[in-house]
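Just one protein chain is left out here, and the rest sit where they should.
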Amino acid sequence: MSLNGRRKGPWVGGTGILVAAVMLATASFAGIAGAQSATPSPAGKSTFIYGVTAPNSSMNPLVGYLGIDYTIWSLEYNLPIEFATKDFGADLEHSIVTSVETSSDNMSFTYHMRSGLKWSDGQPFTANDVAWTLNFYKESNISNYSADLAIFKSAEATDDATFVIHTDQPTSVFNGQSVWMYEFILPEHIWSTIDEPKKFENVPAVGSGPWVVTQQKPGDFVRLERNPNFWGTQVGLEPHVDVIIEKVFNDENQMAAALQRGEIDFGFFDSANILNSLKTKPNIKTWGAQIPLFDELAFNSGSAFQTDKAGGFVPHGDGIHATSDPAFRRAVAEAIDKQTLVDKVYGGYATVADSPVQPGATTGNWDPPADQALNFNLDKAKADLTAAGYTDTDGDGVVNDPKTGENVVLRYYTRTSDQNTIKTAPFVKSWLEQIGVGVKVFAVSSGKLTTIIESGDYELFHWGWFPNPDPNYILGIFTCEQRAPKPGVYGNNDSFFCDPQYDQLYQQQLTATSTQARVDIVHQMQQILYEQQPYIMLAYTNYLEAYRTDRFTGYTTQPEGVGDLLATWGPFGFIGIRPVTGEGASAAKSEGIPGWVWIAIVVGLAVVIGGIMLGRRRISDEDRV
Amino acid sequence: MPPTEQAPDREVAPPLLEVRDLKVTFAGRIGLGAGLLGRKATQSRAVDGVSLQLRRGEVLALAGESGCGKTTTARAIMGLEPPKEGQILFEGRKISKGLRAYRRKVQMVFQDPTGALNPRQTIYESVAEGLRIHRIHHGPNGETEQQLVARALSRAGMRPPERFFLNYPHELSGGQRQRVVIAGALVLDPVMLVADEPVSNLDASVRGEILRLLLQIRDDLGLAILVVTHDLGLAWTIADRVAVMYLGRIVEIGPAEDVLTRPLHPYTKALLNVVPEAGGLDRPILTGEPPDPTRIPPGCRFHPRCPEVATGAARAAGVEDRCRGEDLGLMELRPGHFAACHLAAVTVGEGQAMSTSQPKR
Partner (left out) sequence: MSTRRYLISKVLQAILTLAFVLAFNFFLFRAVGDPVTQLLRGHSGISAQAVLQLQRQLGLDLPLPQQFVHYVKETFEGHLGYSYFYNLPVSQVIAGRIWPTILLIGLSTLASTALGIWIGIRQGWRRGSKYDQGMLAFTLFTYSMPEFWFGLLIIMAFAVGVGPFPALFPTGGYETTGAGYTGMAHVVDVLNHMVLPFFVLTLSYLGEYSLIMRSSLLETLGEDFIITARAKGVRENRVLYGHAVPNALLPTMTVTILQLGFVLSGVITIELIFNWPGLGLLTATSVDARDFPVLQGLFLLFSASVIVANLVADLLYSYLDPRVRAA
C-alpha cells in the first residue's frame, strides 16, 4: 500500500449502495405505507373525487366567480328554480319552488315553495330565507347577481312557503318559465349575523343542497359531505355518494397521471392532446361536452375613439383606428378559417361558432342567414378590405388605414395559460398577412392581459367565456356601460363595443312581457353583434372530461346527450352517480407490492449497509502503511 | 557565527539518517474526461536521485530555488511522499518499517506556522496531540501530560506556558505560533527535526530568535536538524553542512564554510551572488528559463543556464561536449566537499572522483 495512503477500498460500491439505500429505505417505508393506504375510505363511505386545473376563487357565493365555484355552490345551495338536466330549462319538479304566478301588470311574481325544508344544521328553510337572500343580494349590489337583479325591486315572504318578487318594470324573466335567477339561496340565520359577509370564509358551510362543504385547503382540495337533512329525498333525489372532493391540480399532465393511477375518479381537462392520450388507457373514458363555452378573437372596437360616456367612460388606450371600423372587422372575420382551427387547434373538441348565445342556451341562439354569413374567403376578405379603403398605399405589403394613413398592424395577444390561444396565433397571423394586415403576436399571462385590456392597449386578443345558460349575462357584456371606464378599472366589455341601439335592445329584452317577445329581441341583438364583429366568434369549445369506468357509474349529460357528464348546473348530475359494484369494480386505489416484500427489502438493505459500514471502519482504523 | 564543524566519523557510528538514491515522481494534473478514459498523466521527476546523510547533533541545510525538489525530499524523509526508488534509512533501518516509532523520533517544522496549526484547536491541544497519537500518558519520570506540554512550550520559549494553554493560534503572533509548532515537535523528545523554511514567513525581527531557538535545541538536546531553505545566507548562519539542489539532484554538498566560501559548482556560485554575506559582484548572474521537472535536459542538467557554458569557459577547458551530453554524479573534489560539475572536476584537479550516485542510464 502506498505511503500517502489514499486508501483503496469499497468506496465506490459503498457510496453507490448507500445513496440507493437511503432512497430505497424511504421508498420502502412509504411503499408499505402505500400498501396500507390502498385500503379504501373508512367504514364503507363512498368518496367521489374530481380533478380541476385551477384553484377555487372562494367558497363564499358573494365573492367567488369561477365556474368551479359555482359547481360547489350548486351542490351546497339551491336556486329558487333549478336548471333541468335535459336542456337548462326550469325544472319545477326538482326545485324548492313548485309553481309561479305572474300578476296582471307583469310586475309581481308569486312563488310557491315546498314545505318542511331544512338546512343542513336542522334549522327550517322557509320563504323568509329566500326573500332575505334576494333582498340582501340586491341591497349589497353583489356583482355575481347584479345583472339578474337589475329590474328586481324587492322580495317578501307572505308565509313560510310563499314569497313574492316585485320588479321595477313589467317583465317576463321572473315568470318561472325559465331559470332566470342564478341566485344561491343562503340561510338567513347564518348570514344575517355576519358583520362582513364578503370576508366570510363559509367553511364549514350550512346549506340546503345534497352535500355541503366541510373542509377546504385553498389551492389543494375542497371536501363536501352528505347533508343529512337534504330535502330532495322527498322528490326522489337520493344521493349515492357520501363524500365529494374537488382536487386541484396545477399541472394537467399530473392530473392525467392521477386519473390513470386511480387517485381521482373524474377530471376536467383543458388540453385536447392530453385528453386524447387518455383515450386508449384501460378503464378510462374521455368525453367532449358541449356546454355554454366559447372562444373568441376580440377586437379593441375603439377604446380611444368612442365618446359615449355611459358608465363614466373616458376614451383611453393606444389601440389603432382600423379595429374601430366594423367594415375592417368584418373583412378580418372573413379571413379566419374557423373549421381549420376547430380541427387543428381544438383537436375536434369544438364546433364552429357564430354567436355568443350558443345553440342549447335557454333563450334563443340565432344563426346568420346564408346570404349574410361571413364565410372564410381570403379573396373576398381582401376585396372587402380594399372596398373599405384599406389599401397598401406605400407599397410595403401592409395595407394602410384610409383615415390615418398608417400601416395596419395588429397587436395580437395570446395567453400563456391556454395552449389553444398560442396554437391559434400562427394560423391567424398567416391568414391576415395574406390579406395585407400586419400582425404582432404576444403571449402573456391572463392577469397581464386583463391589465392590457383595461388600458385599451391592444388590437386583438384570444380569450373565451363560460356564459350562463340564459343569454342575459353574455349579451350584457357588450353594453356601453360595461366597458372599462379608464385604465386600471375592470370592465366586462373587453372589446369596448358600444352601440346605442344594442343597449336599447338589451333593456327591452329585460322588460319584454312574454318569453317569445324576449327571444325575438335576443335574436336582433345577436344579429347586431354578428354584423359588427366586436368578437370574431371562433368556436364553441367542449368541456374536456375523462373518468374511470371502474369506479362510478350513472353519469348523465347536461344538456341531454351532448353536455357535461357531471351536469354542474345544479346538483342532479352528482346525485345520479353511484359506485360501481360487483364485477369490474375496483375498490383499491393502488395495487402496490405486498408489505412483506418491502420489509424483506428493507431488512436486506440494512444488513448490506451495516456490513459495508462496519467493514469500512475496520479498514480505516488500521494504521497507515 | 557559523557553528564549529563536527568531524564526521563514518567508521565509528552509522549516520542517524541515510538517504540513498531517492526518487520521487508526481503525476501531472489531468482532466476529468481524460481520467475517465484512462489516460495517464505525464510524470514529473521531482526528486531524481538524491543521496545524503545526517548525523546526530548535526545541522544540514538543503538549499536551492523553489521547484528544485528540496521540500519533496524533506517530505519523503518524513514519510509523507512515497519514494519511487531508493531507500531512506533511519538508525540503519528502512523507515517504511515501523513508521510509527519513526514518527515519534522525527518531527517537522513548517514554513507557515499559521497554516501548520489547526485553527480550531487550542495551543494545548495542538501541542498535546503528538502525545495522544503516540499514547504517551506520562513522561519518563512520571510527568503528566500537562507537565510535558508545559515543558515543551517552555523549551520553545513560551513562558509561562500555562498562560497559552487555552489560546487559539490566531490569538498569537507569528513568532509565537512558530514556537508552538516547535513545542509540538519537542514534546515527543525527538532525535531529529526537519524544518521546512522555518523562518521565511516570519518578520525579520523574529527570525533571529527562532534560529537561535533551533540552535539552542540542537545544543541542549543534541537533535539533528535538516533545514530546508532557499536562502543560502540562512544556511550559512545555521548549518554545519550545506547541500545545494538543482532540478531534483544534489549538485554540491559539503561543510558549510567550504561550500559557501569556495563553491565548486557554477550553480552554487550563482546562488551566492545574491547573498550579501558572500559579497563580490563579479560573479555571474543566473539567466535562462527556470527548471522544469517534466523536461530534464540531457547531460549536466544545469548546462542550459550554466554561465561557464555560456561564456565559453567550459569549451576552453574542453568539457563542453560532456556538459551537454554526459550525465554525472557527485565527485569528492575536496575532502568532504562533493560537487557534480565536469568543469570543476577538471579545474580543481581530478581528486578522487568518488561518486555517491551512479546515473542509471
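Per-chain residue numbering starts at 1, and chain names A and B are given in the order in which the chains are listed.
The criterion applied here is as follows: a residue touches a chain if its C-beta (ideal position, glycine included) is under 8 Å from a C-beta of that chain, and two chains touch if they have at least 3 such contacts.
Nothing here was measured: the structure is a model prediction, and the numbers come from that model.
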(message) Just to confirm, in the complete assembly, which displayed chains does the hidden chain contact?
(response) A, B
(request) Sort through A:94, A:138 or A:247 and give me the one touching the missing partner chain. (result) A:247
(request) Looking beyond the chains shown, say which of A:445, A:501 or A:514 touches the absent one. (result) A:445
(message) Among B:118, B:216, B:294 or B:311, which one touches the chain that has been omitted from the display?
(response) B:118
(request) In the full complex, which bits of chain B touch the chain not displayed? Write them out. (result) 30, 32, 35-36, 75, 78-80, 99-100, 103-104, 106-108, 110-112, 115-120, 129-130, 133-134, 168, 170-171, 181, 184, 188, 194
(message) Applying the definition given at the start, please give the residues of chain A touching the unseen chain.
(response) 5-8, 11-12, 15, 18-19, 22-23, 26-27, 29-34, 36-37, 41-42, 47, 49, 55-58, 60, 63-65, 141, 143, 146, 198-199, 201, 217-221, 223, 243, 245, 247-251, 253-254, 257-258, 260-261, 263-264, 417, 445-448, 450, 482, 488-492, 589-593, 620-621, 623-624
